[in-house]
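Remarks on the structure that follows.
Every protein chain except one is present and positioned as in the full complex.
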Amino acid sequence: MSRFITLSVNEVSRRVEVEPRETLLEVIRDHLGLTGAKLGCDIQVCGACTLLVSGKPVSSCSFLAVDADGCEVTSIEGLSCNGRLHRLQEAFIETGGLQCGFCTPGFILTAKALLDEQPHPSEEQIKKYMAGNLCRCGCYQEILDAIQKVAGRRAVQNG
Amino acid sequence: MKNFEYLEPRSVQEACQLLRQHGEEARIFAGGTSLSIVMKQGFFQPKYLVNIKKIPDLTGIRWDPKRGLTLGALVTHRELETSPLIQETFPILSQIEEDVANIRVRVMGTVGGNLAYAEPLTDLPQILIALEASIRVAGPDGDRTMSLEELFVDYYETSLRPDEILTEVLVPTPPPRTGIEYIRFSSSSVIDKPCLGTAVRFTLEEDLETVRTARVVLGCVAPTPLRARQAEALLEGKRYEVQRVKEAAAFASRECKPVSDLRGSEAYKREMVRVLVTRAAPRAFEKARAFRGQV
Partner (left out) sequence: MKDQMIGSSVRRVDHEAKVTGRAQYLADMKFPGVCCGKILRSPIAHGRIRGMDASAALRVPGVLAVVTRDDFLNNSRIDPYYGPVFKDQSIVALDKVRFMGDPVAGVAAVTESAAEEALAAIQVDYEELPAVFDVLEARREGAPLVHEIIRVPPHGFEDLAGLRPKESSNICTHFQLTRGDVERGFAESDHVFEDVFTLPDTQHSSLEAHAVVAWVEPGGRIVVWSTTQNPFVIRTQLSNIFRVPVSQVRVLVPYIGGGYGGKLYPKLEPLAVALALKAQRPVRIVLSREEVFLTITKHAAHIRIKTGVKNDGTLWGRECEVLLDTGAYAEIGPRVAKKSGYTAAGPYRIPHVKINSYCMYTHKPPAGAFRGFGVSQSAWACESQMDIIAAALKMDPLELRLKNAYEEGDTFATGETLTNVGLTDCIKRAARAVGWGDRRPRNSSSPLARGKGLACLIKATITPSLSSALVKMNEDGSVNVYTGTIEVGQGSETVLSQIVAEELGLTMEQVRVAPMDTDVVPYDLTTSSSRSTFHMGKAMQLACQDLKGQLRELASQLYKVPKDQVRVEDGKVTIPDASLSYREILCTRFGMSGGNLVGQGVVKTSMLSPTGEKSTSAFWFLGAGAAEVEVDRETGRVRVLKYASAADVGKAIHPLGCRQQLEGAAVTGVGQTFFEQMVFDNGQLINPNFIDYVLPSLLDVPEVIESLMVEVPHPEGPFGAKGIGETGLIPVAPAIANAIYDAVGVRIKDLPITPEKIFMALQAQREGTTLEDR
């Protein structure tokens, strides 16, 4: 019953054999060895498993891998390039937007999707977009700071 | 999750055929946000999953001043939230979508799935019923249209036959002087599923005082989305008055059939129906008076 799917993962094309029941999270972690996305609640609430599929955040724990055939997938591993951190990664470190770090890849990817869609979100927009990612260590204020920092910096650059 | 066969029909007809062929062992798969949960829990283990996302006919948001709004079954929550067309014609839909579930569920979850799953704790049905939406359903023997209200039968139960597919939602162009308000009420976290959702819609007479049509639609307080018909009847054909709204709210509170659960007791939910109808009505009324062709 298994079949081959083709994914572009962090801009590298990958062909993987999967069973229909396998989730995108399982494929990314177990077949492709990218373990930045985590299994948290397994029910699309916590956001620890967030990946970007065609640029949009999804709960990969509940996303069938077969359904991603032909899609572009971005994982946290795809954000930094040539050893340089992405602005959001840098900002999360600077403001202290993480403690245990388990939710962090999901938060950063969601924030990236937000800023790609809407480079200058209002505080309200950030909160609504990000409210579906949970941080049990409770770094929400710092996470908000981090995103605002990057959004603000962009505003300056673009202006 | 148990394994299953994954089928990807390219047309509605093909999908219906597959559903007919496999009967109870098959299930439509759209965004999968609801289905994945029951499949993981083992409550439901289909042998065939019929992914309808490759069917082009089921996508897209269309607007026609006469016919109104047409939403393909595969339109996602997120599309409703961000579509400029929706923001122009039915801003209420994009406003409420901001608070539905979370960004990831909105990206994946579809309008068709939201309605066809008939889960009691949702938001869209109330608003769409208040706007007198209807749905188109395709089966192996052709299409039929029915009002959205008729779709809902019981908890997680619809009037769709196993080989039918919900293809479109049609929301008629609102008559002039129409206003709608929806209040989504959560009894715990803001991101929790709604404890109840209340939609109130008015269409006014030309005097901007008399209520021609009233819709009071309650969600999460009965096995299906519920029209508070007594409340509606009390309001219709009469001048809009605060006192009457209070009475209507009291009717609505009696008409609904909430059950006590994690999100509140029956008594509390009834009280909240009263409060929320009382709060939503004046806003809907004001919007109706200020109607500019959109709701």
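Note that the chains take the letters A and B in the order they are written out, and that residue 1 is the start of every chain.
To be clear about the criterion, a residue touches a chain if its C-beta (ideal position, glycine included) is under 8 Å from a C-beta of that chain, and two chains touch if they have at least 3 such contacts.
Values in this document were obtained by computation on a predicted structure and should not be read as measured data.
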| item | value |
| --- | --- |
| Partners of the unshown chain among those that are drawn | A, B |
| Hidden-chain contact residue, picked from the options A:Gly55, A:Gly70, A:Gly96 or A:Pro119 | A:Gly96 |
| Of A:Leu7, A:Leu24, A:Ala37 or A:Val150, the one touching the omitted chain in the full complex | A:Ala37 |
| Options B:Phe90, B:Phe152 or B:Phe185, residue touching the unrepresented chain | B:Phe185 |
| Residue of A:Val45, A:Val73 or A:Leu114 touching the missing chain in the full complex | A:Val45 |
| For chain A, residues in touch with the removed chain | 29, 34-43, 45-46, 48, 75-77, 79-80, 85, 89, 92-93, 96, 98-105, 108, 127-128, 130-144 |
| Residues of chain B in contact with the chain not shown | 185, 187-193, 262, 264-265, 268, 271-272, 275, 279 |
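The rule is simple: only the chains that are shown with their structure count from here on.
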| item | value |
| --- | --- |
| Euclidean distance of C-alpha centroids - chain A vs chain B, Å | 30 |
| Complex interface listing, chain B residues touching chain A | 1-6, 29, 32-33, 36-37, 40, 49, 51, 53, 78, 98-99, 101-105, 107-108, 190-191 |
| Touching residues on chain A, where the partner in the complex is chain B | 1, 3, 19-21, 42-45, 47, 50, 56-59, 62-64, 66-67, 110, 113, 128-133 |
